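Below is one structure. I have some questions about it.
A single protein chain has been omitted from the complex, and every remaining protein chain is retained in its original position.
Which chain is which? They are A and B, in the order written, and residues in each are numbered from 1.
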Amino acid sequence: MKKHNVWMAICALLVAALVLTACGQAATPAPAAKVVRVAVVMPSSTTDMAFSQSMYSALVAVQKEMGGEAAMEIKYSENMFKVPDAAAAIRDYASQGFDIVVAHGSQYGASVEEIAKDFPGTTFAWGTDVNTFGLPNVYAYTAAAQEGGYVNGVLAAKLTTSKQIGVTGPVEVGDAKTYIDGFVQGVASVDPSITVNKTWTGSFSDVALMTEAAKTHIAAGADVLTGSSQSVVGSIGAAKENGKVLWFGTQSEQTTLAPELVVASQVYDWTAMIKEIIASRAAGTLGGKTYTLQLSNDGLKIVFNAGYNLPADVKAAADAAIEGIKGGKITVNP
Amino acid sequence: MTTPANLQKRIQRVEMCDIVKRFPGVLANNKVCIEVNAGEVLALLGENGAGKSTLMRQLYGLYRPDGGQILIDGQPQVFHSPADAIAAGIGMIHQHFMLVPTLTVAQNVALGLKSSREPQLDLERVSKRIQELAQAYGLKVDPEAYVWQLSVGEQQRVEIIKALYRGASIIILDEPTAVLTPQEVNDLFVTLKRMTQEGHGLVFISHKLHEVMAISDRIAVLRDGQMIGSRPAKGVTRDDLVKMMVGREVKPLAPQPLQTGPVCLGISGLRAMGDRGTEALRGVDLEIHASEIVGVAGVSGNGQRELAQCLAGLRKNTAGTIQLNGQDITQASLLERMAAGQSYIPEERMRDGAIREFSVQENLFLRDHAAPQYTNGIFLNFARMAARTREVIQQYSIKAPGGDTPIKNLSGGNIQKLIMARELSRQPKALIAAQPTRGVDIGATEYIHQRLLEQRANGTAILLISEDLDEIRTLSDRIAVMYEGQIIGIVARGEATVEQIGLMMAGIPLQETRAKASA
Partner (left out) sequence: MNELFSLAVITGILTSAIRLATPYLFAAVGEAFAQSSGVVNLGVDGIMLVGAFVAFYVTLQTGNLWLAVLAAALVGLLMGLLMSLISVTLKAEQGISGIGLYMFGLGLSSLLFKLLVGTVQTIDGFKVIKIPLLGDIPMIGEIFFQHSLPVYAAFLLVPVAWWFLEKTTWGLKIKAVGQNPAAADSLGVSVDKVRYFSVCLGSVLAGLAGASLSTALVNLFQENLTAGLGFIAVALVYFGGWKPAGILVGALLFSTVNAFQLWMQVLGVNISSDVAVMLPYLLTIAALVFATNRVRQPAALNKPFERGEN
């Protein structure tokens, strides 16, 4: 009798937890005929103001353009920071008959390679990486984050007065690394004497530590900050609290977090790529290609904060850098 | 926080009428009636599992009776928890002490009481009051000492002070002497006498009949949950009581000397540290032969416990060797010692000998579950195990509803019988038995003694460690007396009087006593 109660209570709690997690998923009506069914698995949440949000917003934008839910169904699994959970989700979506399954995280590569072989009729897209594993139904995508990094670097170098810039990132891999490498090159192209200090927190999700990392940079004298990953909102918060340092964003537009301080953000725009994948699939090509978001193909955009009073000459230098990269006159090493 | 014991309204008379208490599968109390009056000691006797503790736990509010009434000075009482019983003036010293070892004496006493400086503790006042009570009743304790530092006897004094501090006028003592040395028992009796003079009524539970006859005014006997009878202590003989308790006569044993075999267990130069960082064994030399029982006597705390633990492999020795049939087992693990044919009946049976949550059967097979007769390939043969369990319950007359009862629901004495059954059924070459009959009733004590003698006849070397000098003197072929971590002397059966052994226990070697006597 007693034991019975206990298990009832525990089950109730677990069910409540599961329901709550499930509620987080987008509720989509049953698919009508001939809709494109797209599923996406993401390591963080759709509201992270960074990597995951950039993909989710793009999917929603494409959906709107195509005529809403009647034309395209979107399902997502977020916060899949554990790879085995993500792999299970990817397989689930494939077996439910989704047309396109997007595995939005470089850590999901091995899972995609394995699962894609079992579902030759399904299109898989994963990134950021360039490897399609030689499979005809796998797309790989990546962002040339160093390009926007370079532009942000040029801007930052022009705006710093303390000649000290702080960078915060999660771990030294993927587009977090390439963005920062590009940023350093951009700074150096303007003034090699400026120091760029880097801090890696070791975690994609530890906001508190990211905040403290930014505060450390500020205490050490930096007056311009930038950084990458979903936990970077903490750094922006620290900049805002200080009120005097500038911020450069990447992955998503981050202006709303600190409208007075954000100068510009490099924005990932996956819409063109998604549209192309849908179109090629309709035409019979299920995969086998690598996409790279670049300034030149409008996959990357530099979004300036209209509310920030950017001096004309600085803006001109940034524009010159953008044109230079697009035209191939400037090469940025990833 | 200070309600002096003598300020509270005195209880003149407590009655328990027609008390019925059931546990799953057990009728622990069946219409039991007893009464206790101010200024008297009522002894409660009965075999293990007769229902003594259960009856008293109802008086203390730990259990609710299924039937019957509790009256205090004629007023019916309903106790929902010990808090109610305490408020009514009842106190209880439990069979297993209820102390928090990590707290000081004063903190243990103050626990659960309102402070005069609420919410702050006022331990100075508590300490002062403790000292007053200690003075008045002859209970020496240091209020600032931590309970884990105290000896068993001191812990018991703390328990008594806890009850007195709360103004208890009726105090229940559940087997208070089971863990005490003879000297401590004497001290306790002095305290109890003083308590009755002060007008306290006492309920005294014990399996030792000479104690019961020495201290009590009336004696009540329980058997199988029923009241057999109650009579004044004056004029009652031991045999009367035994007959009431067991329903038959129990004759004292008189073992015959045997031809002993070669040395089986050899201990030489054994040294080891105690729990408190001082050296507890300071060079022990002892040889036990096959077919021999060597009894270790001594005032508790002189290294007997550590000796048993070293032999069992539960404590590391710092020097010396232990040999079993010529094989050096000093460094051997518990398992290796078992394989070499050694068995161990621990003193702390709840801690070292059994697992509370496990059933009777599981505890019985803790060691031998992998023996071939109880397995089918890699699986356990539960049918065989169950059959063997039934057999043991029968043979040792263990009071348990069945083999699947968790042993935490057994009475204290019955747990001890179970461990005995497990260790003796292995036909060991050497057996270490520490306090094998502590808390065990007369009938079962007799049974356990017979089993030990049987083992001896089968060639087992037995080391018997006991604080019960009668037990040692009855069973042992030789008696080794321990004093301050060493063996101060070894005497053969009948070679020394009780008094001489008592002097040895106090540290005076036999030669000195004899020299004095002849001088």
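The rule we apply is simple: a contact is a pair of C-beta atoms (placed from the backbone, for glycine too) under 8 Å apart; a residue touches a chain by one contact, two chains touch by 3 or more.
In this text the structure is predicted, and so the values were computed from the model without any measurement.
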TODO: Would you list the chains present here that the left-out chain is in contact with?
DONE: A, B
- [ ] Return the single residue from A:Ala220, A:Ala279 or A:Ala316 that touches the missing chain.
- [x] A:Ala220
Task: Absent-chain contact - pick from A:Asn131, A:Ser189, A:Ser203 or A:Thr271 - done: A:Ser203
Task: Contact residue for the chain not shown (choose from B:Gln75, B:Gln120 or B:Gln511) - done: B:Gln120
TODO: Spell out, residue by residue, where the missing chain touches subunit A.
DONE: 2, 5-6, 9-10, 13-14, 16-21, 23-24, 44-45, 47-49, 53, 79, 166, 171-172, 195, 197-203, 205-209, 211-213, 215-217, 219-220, 230-231, 233-234, 236-238, 240-241, 256-258
Task: Interface with the undisplayed chain - residues on subunit B - done: 53, 57, 60-63, 81-87, 92, 94-103, 107-108, 110-115, 118-121, 162, 166, 350, 356, 408-409, 411-412
